[in-house]
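Missing here: one protein chain of the complex. Every other protein chain is in place.
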Amino acid sequence: MKKKIQNIIENFGLPRIIIFLFLVLLFILTPFVGIRFDTSINDIIVRFGMNGILVLSLIPMVKTGCGLNFGLQLGIIAGILGAVISIEMEMIGFTGFFTAIGIAIFFAVIFGFLYGLLLNKVKGDEMVVATYVGFSSVSFMSIMWLMLPFKSPNMIWAYGGSGLRTTINTKGYWFHVLTDFLKIKIGNYIFFPSGTILFFAFLTFLVWAFFKTKIGTAMIVVGSNTDYANSCGINVDKMRSISVILSTVIAAIGIIVYQESFGFIQLYTAPLFMAFPAVAALLLGGATVGKASIKNVIIGVFLFQSILTMTPSVVSNIIKSDMSETIRIILSNGMIVYALTRITRVRT
Amino acid sequence: MRKQIIIRTALVTALILIGIFLYVIGKEHKVVIDNRDISIGDITYSASTTYVVWVDNQEIGVIKKGERNAAIVTGVSHKIVVEEIKSNVLTGEKHEKRFRLKTNESATVNIPAIINNANEWIDKTN
Amino acid sequence: MRKKSLTKTMNPSVLFLINYAVPIIFIILIAFAIPLSGLSGLYFIRELMIRLSRNSFLILALLIPVMAGMGMNFSIVLGAMAGEIGLIFITDWQIVGISGMLLAILISTPIAVLLGYFAGIVLNRAKGREMVTGFMLAFFMNGIYQLFVLFGMGNIIPISNSSILLPRGYGIRNTINLLGIRQVLDKLIPLKIGDILIPVATFLVIATLCVFITWFRKTKLGQDMRTVGQDNEVARVSGINVENTRVLSIVISTVLACYGQILFLQNIGTMNTYQSHEQVGVFAIAALLVGGASVAKANIPNVFIGVILFHTMFVVAPRAGKALMGQAQLGEYFRVFVSYGVIAFSLALYAWRKRVEKENERKKIMNYRKSILAK
Partner (left out) sequence: MESKEKYLLRMEHVSKDFYGTKVLKNINISVKSGEIIGLVGENGAGKSTLMNILFGNPIIHETGGFEGKIIFDGKEVNFASPFDAINAGIGMVHQEFIFIPGFTAIENILLNKEPTRYSFFSEIFGDKLNVLNREEMKKRAIEAIKILGIELNPEIIVKEMPVGHKQFIEIAREIDRKLLKLLVLDEPTAVLTESEADIAMKAIKKLAAKGVSVIFISHRLQEILDSCDRIIVLKDGSVQKELIPSDTNPREVAEYMIGHELTKSIWKSKEIRKISETILEVNNLWVDMPGEQVNGASFKVNKGEIFGIGGLTGQGKLGIANGIMGLHPAEGEVKFKGKPIFLNNSKYVLEQGIAFVSEDRRGLGLILDQPIFKNITFTAMQIKDMFLKSLLGGLIKWSDDKAMFKITREYIDALQIKCESEKQLVRELSGGNQQKLCMAKVFVLQPELIFVSEPTRGIDVGAKSLVLDTLCEYNRKYGITIIMASSELVELRAICERIAIVDEGRISGILPPTAELVEFGLLMLGIKSKKRETIGK
């Protein structure tokens, strides 16, 4: 019996159990501090749909042993480019949404290709290089947002000045096209964003299916054992490149879904730290630096978003001050530090 | 080995002492300077003219009759100098007083009391 | 097709260009930006003087972990936090002047030692990934710092000075005025050449640190760190306590960073309680790399060349941006981009070179074997 419990703990991981129990506690506390239970649930579901794809985008790179994609911002930038260009083209509704995705994929493939080339040159140091590639690309694009010749009055500063605004509203273009697609209302306070969830499920399926193909299988081999892959004649660098491109493309789609649900496109320095919550969510779901699965994505996003939704409201109600930012920093970065110190070095 | 322990203990003690010393000599105190009437015991000293005040060689400014000013001083021992001023000309009549302040103490000094060399020209509070 | 050998024989001038790519690019950038900015020489020298005195110490704090093979120490942010805690206390107690600054140093030293020890242990558990771990650790500790300063101070830790507390009664305000110690060190030994104030005492302190570092390299501990830095395993079999040595290097670096931050803030005169430390690591590391250092090799000249080049860029970029595009904002973004970009570029370049050198080394040995055995 004792052994069984130990096994469960080991399988599920102690941090996850602690966080899960903490979450249960928060849920129990909700009625006592005067927060509606159903709105909280609704928030969690909506946030799940918003963030799921961004977390999913980390999977391909982990699978080929490139580590956690701290350069997620590169994909996000491709996504933003897609979004702003589609708005510039005055595309509305699903057309706009899919045009944005199409353009985003185009950029993501180019960025991903170059990013992959770089990461292949720095094997073993991917994560730290990726972090700064992410940061510098965001700051580089900040310059670009100022300089690119966008004309749409909805996007440029109203009072003279050149360049794009810091936030662009997606209302009137493709705000909530997915969220409202097949939306199910339950009572007054809960609605189920079927479109978003279905879209997430569809992408998840695609990722799963990809790893069943010949290339996908080869990528898993590369990630599991580079020497074995070499001895099978698999082109390790090529597989890694493909995974980087794939991760970047999914991230680009992910940010567009995020914007669609959130209602705003955030430019300039906003994407700077977006990689960390995504990585933390994946790790919270039970992934490690060398191993991650779709199961980890789903569990992780659910746990992470629940904590982010519940803690501020419950804790602030108890201690009468807003600790949400502090808790978010400690939780997400702590999770990443924990994961980094636990890994055994990946074979190079 | 024992030598090392002794040296280390001495060093830590010294650092703590230095810390306390720094606290004492770096501590700021507020000194309020009154140019007002004051009654000490039975005697009342009344303010009658305008003075220029220096605390620790730093000019605090001109304090007219019935007014007050404040100085922020650092450390333990201090010096206050007051000089009468008449129609914007210094008269050369200087009065100097020295005082010490403990940590966490602030003080109120009274110029009429200083001029008259009263014993209780300063009032220290915690 | 998988390439097994990178046999390009490196010609020395090409090698030089690769090794010093970052400083060379910087010099070129600056050469273009200075005329554009239209700044006067005097203004320029004054700015550089300030920045040299303000930043050098923090960058010098990075040198020792590099020696121990732990790369750029992103966790110097922890040291900066320790320094800020010291400053919060002396501001609360209203201790001013040089004695205030010294007291802040005295208070924050044990905190920095503890934090450095903690960071060292964490980094030991992440061997081979010290940099990314140190970086994340800095972020994580920022959360703990917030918890401590924003929720703990005034609650658990008594703070009496209401002027630094938030109106709600606990937690420290966003900005703290450090009037009491503002430039006390810079102006301790007054010297003015023309219009320019020279912070003699600060430079003396920095010079002392340089002497210390040079001396430290010559000690047994310094030699141990170099050994560990070159090869963990060889160090271990020759009896050096590798883990301990690595932790010590981080502790020293953290303590120095703590002093560096105090020095930095005494010059600025105000402290952003929650932001002052955040970018300390990034800017210090970027400057050091611009000075021609690499993850494995950094020395004192790198520090000063780095400060001069990097901060010249900082001074001129906004003006040049404005002249070029009519927008100062552009220059702002540009210098942030440069800071991050420099780090990304140097790290990538180093990682790539490390591989090439390894291959070349093997190739050399193989050729040697061939030359003696093939008869």
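Some notes on this structure:
For reference, chains read A, B and C in written order, and residue numbers begin at 1 within each chain.
Throughout what follows, contacts are C-beta pairs under 8 Å (C-beta built on N, C-alpha and C of every residue); 3 or more make two chains touch, one makes a residue touch a chain.
Just so we're clear, the structure is a prediction, and the values are computed from it rather than from any experiment.
For the chain excluded from display, the touched partners among the shown chains of the whole complex are A, B, C. From the options C:Arg168, C:Lys192 or C:Lys218, the residue with contact to the unseen chain in the full assembly is C:Lys218.
In the complete complex, the residue from C:Ile156, C:Ile193 or C:Leu373 that touches the missing chain is C:Leu373. Of the candidate positions C:Ser37, C:Thr133 or C:Thr227, contact with the hidden chain is made by C:Thr227. Only one residue from A:Ser224, A:Thr288 or A:Ser316 touches the chain missing from this view: A:Ser224. Within the whole complex, the absent chain has one touching residue among C:Asn177, C:Thr208 or C:Ser238, and that is C:Ser238.
Residue positions on chain C in contact with the hidden chain: 1-5, 215, 218-221, 223-224, 226-227, 230-231, 234-235, 237-240, 361-362, 365-366, 368-370, 372-374, in rising order. Considering the complete assembly, chain B touches the hidden chain via residues 3-4, 7-8, 11. Listed for chain A, the residues touching the missing chain in the whole complex are 212-215, 217-218, 220-221, 224-225, 227-228, 230-235.
Keep this in mind: only the chains that are shown with their structure count from here on.
Chain-to-chain contact here is organised linearly: an open path runs through the chains from one end to the other. Between chain B and chain C the centroid-to-centroid distance comes to 43 Å (mean Cα coordinates, whole Å).
Work out the mean CA point of chain A and of chain C, and you get 31 Å between them. Centroids of chain A and chain B (each the mean of its C-alpha atoms) stand 63 Å apart. By the touch criterion stated above, chain A contacts chain C in their complex at residues 70, 118, 121-125, 127-129, 131-133, 135-136, 139-140, 142-143, 146-147, 162-163, 230, 235-237, 268-269, 276, 321, 323, 325-327, 329-331, 333-334, 336-337, 340-343, 345. Only residues 15, 18-19, 22-23, 25-28, 74 of chain B touch chain C when the two sit together in their complex. Of all residues in chain C, only 2, 122, 125-129, 131-133, 135-137, 139-140, 142-144, 146-147, 150-151, 168, 171, 325, 327, 329-330, 333-334, 336-337, 340-341, 343-344, 347-348, 351-352, 355 touch chain A in the complex they form.
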